[in-house]
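A single protein chain has been omitted from the complex, and every remaining protein chain is retained in its original position.
After this line comes chain A, so read on.
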Amino acid sequence: MDSGKTLCSLLKAIQFQESAVFCALPEGLKLTVEEGKCVQASAYVPSDNFTEYHVRDDVDVMFKISIAVLSECLNIFGSGEESSLKMYYRGEGSPLLLVLQPQSMYNVMTDCEISTQTADSVLELRDEDAEEVAKLVLKAPAFLGLLADIERSCEVFELNLSPEHPNVSIVTYGMQDRSCIDMPKSSDMVQSFSCESPVTLRYQLHHIRSIMKALAISTKVVLRCSSNGLMLLQLKLEKEDQRQMFSEFYIVPLLDD
């Protein structure tokens, strides 16, 4: 890979737990973090981001690794420095090897060896039976601005989607106050909207806020709600070279009392 920089910022965006499950699939790399079985965040780097990508397809390449250590290694020449990256992993129990070479200096090279742990099982939140009830494509910076304006002390984030006007409405409940953000589908920040019947979903604001770091580096966000209330947010990060990386968040809804 030519530069580990974008990967590093993507890692930081999902860094709300100590360690992540690192999974190398034939299609690309995937790092997954879970928080209390309520939020599952993944960083996904498709294989076309790499100049060379080989994964053995007869075994599962899957291990647990500390995000902090990994991102520190990727950043070993300082954040201003672009450095090419090579990653090697031999097999279960062996460390992850990184070779970093800064672009501006010759003959300098860093070998990093990060020890790995056996991966825990990753929660399978997606339910194939639950159908998708709404899909929304938004511009990430505008959505970030919206979330940033929501008072932190609120606990409940209620999302109302309906085919009628206003199509999207976000209600937050604070100590004594109620705030409501209405967004019609004609709005500039809504790039596509599909919803057949009205739906109301409630989440913890705290969980929603965990996507903000990732939103800050993304360009587009796809929000999907399934009939069981599970929200999937897919964030697209576009690099200078037109390649894309993604982050994905599954957020479990609040149940009605």
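The criterion applied here is as follows: contacts are C-beta pairs under 8 Å (C-beta built on N, C-alpha and C of every residue); 3 or more make two chains touch, one makes a residue touch a chain; residues count from 1.
Assume contacts and distances are computed from a predicted model.
Not every chain of the complex appears here, and the one that does not is recorded in UniProt as "Cell cycle checkpoint control protein RAD9A", selected from "thioredoxin-disulfide reductase (NADPH)", "Cell cycle checkpoint control protein RAD9A", "4-aminobutyrate aminotransferase" or "Signal peptidase complex catalytic subunit SEC11".
From the options A:Glu113, A:Asp182, A:Glu196 or A:Asp241, the residue with contact to the chain not on display is A:Asp182. Screening A:Ile76, A:Val99, A:Val122 or A:Leu146 for touch with the missing chain picks out A:Leu146. If you put the missing chain back, the residues of chain A touching it would be 142, 145-146, 149, 151, 166, 174-184, 186-190.
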